[in-house]
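Missing here: one protein chain of the complex. Every other protein chain is in place.
Then we have subunit A:
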């Protein structure tokens, strides 16, 4: 096993938590059963790495196989890396009919046209997602498998999620993706986060929606938290209305666990009591960042408990509505900027 392979293996073993290592190695399937039995998982990671290296030497595994292992681990645990979403626009005629084999061929073909020194591995995951792992090489030097780019695309949807892409390779990858999915343009969806499952659910709108109704539900048993004849809520109607509006803006039930939202303000300072600041001609630059373990859940609670006024402000409700969490606000109107 050469040095890059050893290095990659060491880094991978450090990264994978001990409990998952056994299952991941099993799924990988490159080591046979008796080799796996011989590994002692209770020893320190360093000793375990040495044993693994020895076994891989035995089976003559190369860096490509180790890359496979990394891909299996990342596919099972995508919530540790920073993902950025992109949206494909202007589909051509055959865009909706692109299925897996065709996508694979087109991708590899277009990639070869644009870049020479890159290694690609495409895999279809159980939940209809296509996972692509790419290792880039600098010019004519050898491929470096260490900082691989991962791309997740759900076929027939216009969304792509990318992690680990350097700015140098970004235009290349985006062009290849556009061509292989038969669209004309691709743009930054202004949505990024650590949890792939959360940003995917948000963008594909896979959470329970509440639709506006003129007549609320006749079943009043749903919100009975004080169910006693002698206890009564005075402002139950107002409270139910707030709940309904909060649900309309953010959704019901379990919401995707988005963890941050960033608002970049470039508006003029407006405060009648502070003359010196208001006199400045340039816009007052300010960045507001909301972060939480589940941001949408907390915003919904703010709206339904009355802390945030209802109907929900468009700046907040556009997070789930437009599926974005990065906003640039200028004086004329809230606008997008990549």
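Simple rule for what comes next: contacts are C-beta pairs under 8 Å (C-beta built on N, C-alpha and C of every residue); 3 or more make two chains touch, one makes a residue touch a chain; residues count from 1.
To be clear about the criterion, contacts and distances are computed from a predicted model.
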item	value
Complex member absent from the view - protein name from UniProt, among "Centromere protein M", "Gamma-secretase subunit APH-1", "Phosphatidylinositol glycan anchor biosynthesis, class S" or "Exosome component 8"	"Centromere protein M"
Per the touch definition above, residue among A:235, A:280 or A:309 touching the missing chain	A:235
Contacts of subunit A with the absent chain, listed as residue ranges	225-226, 228, 230-235, 237-239, 305-307
